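Please see the structure below; I have some questions.
Only one protein chain is missing from this complex, and each of the others stays in its spot.
Naming follows writing order (A, B and C), and every chain is counted from residue 1.
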Amino acid sequence: MEYRPEELLIFTIAKLLENMREVAVGVSSPIPGSGALLAQALSGGKTGVTVLNSRTLQSLNDGASELFDRAAQGRIDAFFLSGGQIDGQANINLVGIGDYPRHKVRWSGSFGSAMLYFLVPRVILFREEHTRRTMVKRVDFISAPGVSEAGVYRPGGPSHLLTGLGLFSFDKARARFRLQSVHPGHSIEEILDNTGFDFDLPETLATTAEPAPELLRLLRTMVAKRIKDPYPEFARIWPD
Amino acid sequence: MEYRPEELLIFTIAKLLENMREVAVGVSSPIPGSGALLAQALSGGKTGVTVLNSRTLQSLNDGASELFDRAAQGRIDAFFLSGGQIDGQANINLVGIGDYPRHKVRWSGSFGSAMLYFLVPRVILFREEHTRRTMVKRVDFISAPGVSEAGVYRPGGPSHLLTGLGLFSFDKARARFRLQSVHPGHSIEEILDNTGFDFDLPETLATTAEPAPELLRLLRTMVAKRIKDPYPEFARIWPD
Amino acid sequence: MPICDLAELVSLIPDGAKIAIPPSRSGVAMAATRAIIAAGARDLHLVAIPTSGIQADILIGAGCVATMESAGVTLDEFGQAPRFVNAVKSGEIRLMDSTCPAIMSALQAGEKGIPFMPMRGLIGSDLLTFRPDYRVIENPMAEGADPIVTLPAIVPDIALFHAPMADQNGNVWIGKMRELMTMAHAAKVTLVTVEKIFDGDLMADPLRAPATIPALYITKIAKAGNGAWPLGLEGVYDIDKKGFSTYAKAAKTSDGFADYLDFGTT
Partner (left out) sequence: MPICDLAELVSLIPDGAKIAIPPSRSGVAMAATRAIIAAGARDLHLVAIPTSGIQADILIGAGCVATMESAGVTLDEFGQAPRFVNAVKSGEIRLMDSTCPAIMSALQAGEKGIPFMPMRGLIGSDLLTFRPDYRVIENPMAEGADPIVTLPAIVPDIALFHAPMADQNGNVWIGKMRELMTMAHAAKVTLVTVEKIFDGDLMADPLRAPATIPALYITKIAKAGNGAWPLGLEGVYDIDKKGFSTYAKAAKTSDGFADYLDFGTT
């Protein structure tokens, strides 16, 4: 069955969220949000999902601190972060390119990353654009570090990096990514050409699994309907 | 005009609360509560009053921490504390008599005293029973100290001690009470006989001012009506 | 399904649990308290948020309590809490005496998942003397010396309270009793009794949603009509002064208390 590139990413995210009790998704994240909702559907509703800035897909009612308090309480098992730059040690930069504070390029800011990256056990880095501009040797500004020194309280951190080209897993002890699979239609060479940092290669080349037809149907009906509340524009990729 | 002993105390409290912006009154405090309401009436409503556990005389709606947060924000100018024992350095004991923890006599506990005594600028100690049992040389347990060492953050503290026999002012620098006035019908000798701690005597003996008839009328109408909500039993001293 | 019966609800409280309980004016789960006694709970660590009354007293009298952490235990206008006072004097319970704002701040530290919260005051109090877990540090923001107390976070094993209503999804409406929200946020397990089940989704009701604890924080809910009796429940019913004074009188002696436990609640 034919599928869109976004659908492969959503399906891949849903697989990374198996057996999660509670998943939270930040702002401007339609693909992670759809992935979380697909994971919830596949879990039979066991996986809870909080999509920020949604009216129907969250139960926050104690102000802008509640999501972070929840994370610190250990009530959030998985979260998504991104970066204008992401480097090989999983450091992320949401602030800008060049020297702080007068960056050459300035982005919005670090949002909750500098705390959630430490406290949420499974943080999935997600950035569709996989180029040497986004996947860099060393970020210009560390909004949140990929790993911490021994002694620093850090129950959470990065588990995977998903891009438009492939899926990496992250080894915290070695502070290094390992390529886990390459998306259909892409190659290891393409990934090597477009990645500014070193990473480990798998022993055998895997291709990212494609979504089965029944999953695509679930995604295009149930998930498509629910993601419309926070992301009506994005949901148009699935016409009614 | 005839008046009851409670009415003298209420009137004396109201005078101590002149020009206060916001007065808070803790639980089990009908006389301080009535004094605060009389002060409010005399201020033409400028003095705000919060009476804990009242339905109509407070606006707390953020849980059991709000009163203390308000005090720490500097929003409460005056508060009342009491003690099973009060000593000459204005230390108060709300916990028990004898050695902690297996006291010979055990009271309820320290409630908010150990914080409010530090942060509220004008704390009025109020205890009707004035005997060597209550006014002691040294409290057996310091729920909250009357004075603090230099360097300890303490914008607040005791200003006066009002008992059934007289009114004392407190000198924080010297950590000593000075008798300010003796209630009508009582004497300095009676106070000396019934006080376990040393205190300074005034240069001339003053008698606590008695409430004027118009104040008694205000107290018996407007204040009596309003204090009924938190203290219906107490309000019976003023039949409708 | 979050809704169960009272016996199942209290079966989730293991012996030795650290249980947060609200102040007497604010949603005390008295029906559940009687069920806890009936189930024979032992060695509980009660944390009053920040004070308690008849609830702590009856649990102490029934021998369920090992540790009492509070800023005050009192029967208010009905006098001292007699079983609490008796247990203190006899040394039957371990005391963790505190002051109201310290307990609230420590619970908020629990809510925020931080190891401690600083608080002004307390220095020079004997409360601090007998609480080695309260530590004085230098304020890291100050230029000169500025000692300040730090309080370890309270993370209750159980939060237990009574509320006006819950819905079938497990959301619980608490009105102005905001300390109940903090308790549920901070606790590992939250057990709630309610007067009634609301027909609809509390979180979808714009007037009720702001004062509703989302189901995510709630472990189990049992219906218990008049469940705060003999205490009152704000906006629903007042304290039963006659019923309360029956307890206050009976509890003055061990025998009277034992009789009350046997017959007083029927």
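Everything that follows uses one rule, which is that a residue touches a chain if its C-beta (ideal position, glycine included) is under 8 Å from a C-beta of that chain, and two chains touch if they have at least 3 such contacts.
The structure presented is a predicted model; accordingly, all values stated were derived computationally and were not measured.
Asker: Quick check: which displayed chains does the absent chain contact?
Answerer: Per the contact definition above, the missing chain touches A, B, C.
Asker: In the full complex, which of C:A7, C:I114 or C:I197 touches the chain missing from this view?
Answerer: C:I114
Asker: Write down which of A:F11, A:F80, A:F118 or A:W238 is the residue touching the left-out chain.
Answerer: In the full complex, the listed residue that touches the missing chain is A:F118.
Asker: Which residue numbers on subunit A touch the omitted chain?
Answerer: Touch set of subunit A with respect to the missing chain: 27-28, 53, 60-66, 68, 72, 94-96, 100-104, 106-119, 141-145, 148-149, 151-153, 233.
Asker: For the chain that got dropped from the picture, name the residues of subunit C it touches.
Answerer: Contact residues on subunit C toward the absent chain are 105, 108, 112-120, 133, 135, 137, 139-142, 146, 148, 150, 152, 174-176, 178, 206-211, 235.
Asker: Just checking the interface: what residues of subunit B touch the absent partner chain?
Answerer: Spelled out for subunit B, the touching residues are 22, 48, 59-62, 65, 69-75, 119.
The working rule: only the chains that are shown with their structure count from here on.
Asker: For which chain is the distance between its Cα centroid and the global protein Cα centroid smallest?
Answerer: Given all protein C-alpha atoms shown, the central chain works out to be C.
Asker: With chain centres set to the mean of the C-alpha atoms, which chain is at the far end from subunit C?
Answerer: A
Asker: Please tell me the distance, in whole Å, between the geometric centres of subunit A and subunit C computed from their C-alpha atoms.
Answerer: 40
Asker: Could you state the distance in Å from the CA-based centre of subunit A to that of subunit B?
Answerer: 59
Asker: Centroid from C-alpha atoms only, then distance subunit B to subunit C, rounded to Å. What do you get?
Answerer: One centre to the other, that is 29 Å.
Asker: Quick check on subunit A: which residues sit in contact with 2+ other chains?
Answerer: In subunit A, no residue touches two or more other chains.
Asker: Name the residues of subunit C that each touch 2 or more other chains.
Answerer: In subunit C, 181 touch at least two other chains.
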